[in-house]
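All protein chains but one are shown at their positions in the complex.
Right, chain A next:
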Amino acid sequence: MYTVADLKKGLKITLDGDPYLVTAFEFSKPGKGQALYRTKMRNMITGTTLDRTYRSGETFEPARLEERQMQYLYKEDNHYTFMDNQTFEQVQMSEDAVGDAKNFMIDNIQVDVLMFGEKAIGVSLPNFVNLRVVQTDPWVKGDTSGSDSKPATVETGYVLRVPPFIEEGEMIVVDTRTGDYSTRVKG
């Protein structure tokens, strides 16, 4: 249990049944008035932010969050299914919760799934993943347009800019933090 005076930036608490990340926190006291604690919090499931002001004496439950190593199995009806590496238990996550990570979600990829109790609420990817290019225009030798990149679609449907020499069917390395092309997989 935290009291409101224990709150600080980065702390995770449970509020109205959801996990929230404290993103800003300030102690205020108007002249001769009571101590007030002004907070900004982000719902870790929906991403919406809240501004709330609390008086001293308020208490909060910490958000019990845990990361579990899992393997991505398949997608069905906007739900992604993962399997716990240790227990083989399967959990499902909504497309919203997967977020941008869906661009890199290839079969059998190993990820860290963030659990709030029994609920899977987020996924952390490795920094780099290998993805196969399924569509890109051929490189025309002697192209004088001066363009140093071209669009390419990878197996997950994600589209990014790649160097002109990348060809269909090739494997490329993508940085999942930025979504950018990193290098070609030498094979």
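As a convention for this text, a residue touches a chain if its C-beta (ideal position, glycine included) is under 8 Å from a C-beta of that chain, and two chains touch if they have at least 3 such contacts; residues count from 1.
To be clear about the criterion, contacts and distances are computed from a predicted model.
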* **Name per UniProt, for the chain absent here [options: "NADPH-dependent 2,4-dienoyl-CoA reductase/sulfur reductase-like enzyme", "Translation elongation factor P-lysine lysyltransferase", "Branched-chain amino acid ABC transporter permease" or "tRNA synthetase class II (D K and N)"]** => "Translation elongation factor P-lysine lysyltransferase"
* **Listed residues A:G10, A:G33 or A:P138, member touching the removed chain** => A:G33
* Structure fact -> In the whole complex, of A:A5, A:V134 or A:V185, the residue touching the missing chain would be A:A5
* To do: Over the whole complex, note the residues of chain A touching the chain we left out.
  => 5, 26-36, 38, 53
